[in-house]
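Below you will find the structure I want to go over with you.
Just one protein chain is left out here, and the rest sit where they should.
By written order: A and B. Residues from 1 in each chain.
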Amino acid sequence: MINIITHYGHQLLIGLGWTVLSSVLALFFSLIIGSLFAIMEVLPNKYARVLGRAYVEIFRNIPLLVITMFFYLVIPLYFVKINGFTAGTIGLTLYTSAFIAETVRSGIQSVDPGQMEGARSVGMTYWQSMRQIILPQAFKIVIPPLGNQFINLVKNSSVLAFVAGFDLMYQANSIASATFDTINSYFAVGIMYLIVTLPLSYYMRYLEKKVA
Amino acid sequence: MQNWIQAYSWMNIRFLLMGLGVTVYISVISVILSFIFGSILGIIRYSKIKYVSAIFGFIIDLIRNLPLLLIIFFTYFGLPNFGFKPETIPAAIMAMTIFESTMIAEIVRSGLNAVDIGQTEGARSVGMTFLQSLRYIILPQAYKKMIPALISQFVSLIKDTSLATIIVVPELMQHAQVIYGQNANYILPMFAALAVLYFIVCFSLSLLGNHIDKKLA
Partner (left out) sequence: MKRKLGLFSLLLSVLILVGCTKSLSQQSVLENAHQTNTITWGVKGDVSLFGLIDVRDGQQKGFDVDMARHLTKHILGPKGKATFVTVTSQSRTPLLKNGNVDAVVATMTITPERQKVLDFSKSYFDAGQSLLVPNNSSIKDAYHLNGHTVIGVVGANSVQNIKKASPKAKVIELQDYAQAMNALKSGQGEALTTDNGILYGLAVQNPGYKVVGGTFTKEPYGIAVNKNQKDFIEAVNKAIDQMQQNGEYNQLIKKWFGNVPGFNYKELYRK
């Protein structure tokens, strides 16, 4: 295993870079998209609510691999070419946004409805009260679990290996088939994943304890 | 249109359903096993037994923080080094169980922690042992609270079985790939079928979970 790290360290670091980049991008975009759909789910408009709900249920109940392969193999046949890294990141974004929408929605709903009424009664519009009163409180609940969401993203980004996304898992496959040393290649790459996920996971637990 | 009709020939549908059967089979067994092992691991971790809880906790954290894909490779390619050579379906079940048990252990642990600590003390003060208080007071309450988290973990488990296609497990994803691999015109119909079939299975489980949750609440 030491051999693999010394010989292929460069390749592993490149893989780590793509993995982290994909996860960061997906976290950023899924936060935006997830919040939008969460707000749709609590709007007074019935159609908006149905649309928001449908989005969340669809992407929560279809495997990430199916979504990713769809963007890699099918979309280019009919619309526009998407490379493996982008297809994987889009898949991760859509998949994660459904989970984030759920968190944001329950965050919004956990704010006392009286606050909305209060804000409206002093003359604020629906959007003003949403933006200035409700959402800031909701995000206070939403932000801490984002660390766990990022850990999930790093792990899930291994799906990029299916679409030649150059991530850690892709590099692991490539190293394993070049060296024929399957187990040690995967051990080496496992350590790379743990370097990112394990400290973050302990830090998240520390934060949870501090809050509780 | 022609492609869609041909893609959904009985021969192909049957092949997809065979794959769906394997997906469900792997999922059901893995859900049961990972619920059992996850609960045991979660309780061990919660109990704070000297050294034991810490060691198990560390192993759980290691596995939990790795991609499932890697666990699948380790089970299928790694276990034979220890003299055990699983076929693809048992390998997939093992990988799912190992990975999901650690995820569920974490849910169980935080569920147990969330039950008011005063209750344990109360139960102990009326003369119950630690295990008795766990069994009769803490666990039933904790599991009730955990149902939504557990269900969403099980839904993830079903979705994640699709990753097992990488070791050629004859499950739904793999069978769809075989079909569109042999006739590329079928690719869109196959992805549509994948989306619908996975959705039906996962969504039904979610609904069932909501139902149980409401009934117990």
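To be clear about the criterion, a contact is a pair of C-beta atoms (placed from the backbone, for glycine too) under 8 Å apart; a residue touches a chain by one contact, two chains touch by 3 or more.
Nothing here was measured: the structure is a model prediction, and the numbers come from that model.
Asker: Among A:Gly15, A:Gly34, A:Pro63 or A:Gly84, which residue is in contact with the omitted chain in the full complex?
Answerer: Selected residue, touching the omitted chain: A:Gly84.
Asker: May I ask which residue of B:Ala54, B:Ile117 or B:Ala184 touches the chain that does not appear here?
Answerer: Of the listed residues, the one touching the omitted chain is B:Ala184.
Asker: Write down which of B:Leu20, B:Ile43 or B:Ile98 is the residue touching the left-out chain.
Answerer: Spelled out, the listed residue whose C-beta touches the missing chain is B:Ile98.
Asker: Considering the entire assembly, which residues of chain A contact the chain that has been omitted?
Answerer: 69, 72-77, 81, 83-84, 162-164, 170, 173-174, 176-177, 180, 182-183
Asker: Tell me where the left-out chain touches chain B, residue by residue.
Answerer: 11-12, 15, 18, 29, 32-33, 37, 59, 75-77, 79-88, 90, 93-94, 97-98, 166-168, 170, 177-184, 187
In this text, only the chains that are shown with their structure count from here on.
Asker: Between chain A and chain B, tell me the centre distance in angstrom, where each centre is the average of that chain's C-alpha atoms.
Answerer: A distance of 19 Å separates the two centres.
Asker: Which of the residues in chain B end up touching chain A in this complex?
Answerer: Checking each residue of chain B against chain A gives 61-62, 64-70, 73-74, 77-78, 81, 155, 159-160, 162-163, 165-166, 173, 187-188, 191, 194-195, 198-199, 202-203, 206.
Asker: Which of the residues in chain A end up touching chain B in this complex?
Answerer: So the residues of chain A touching chain B come out as 57-58, 60-66, 69-70, 73-74, 77-78, 151, 154-159, 161-162, 169, 172, 182-183, 186, 189-190, 193-194, 197-198, 201-202.
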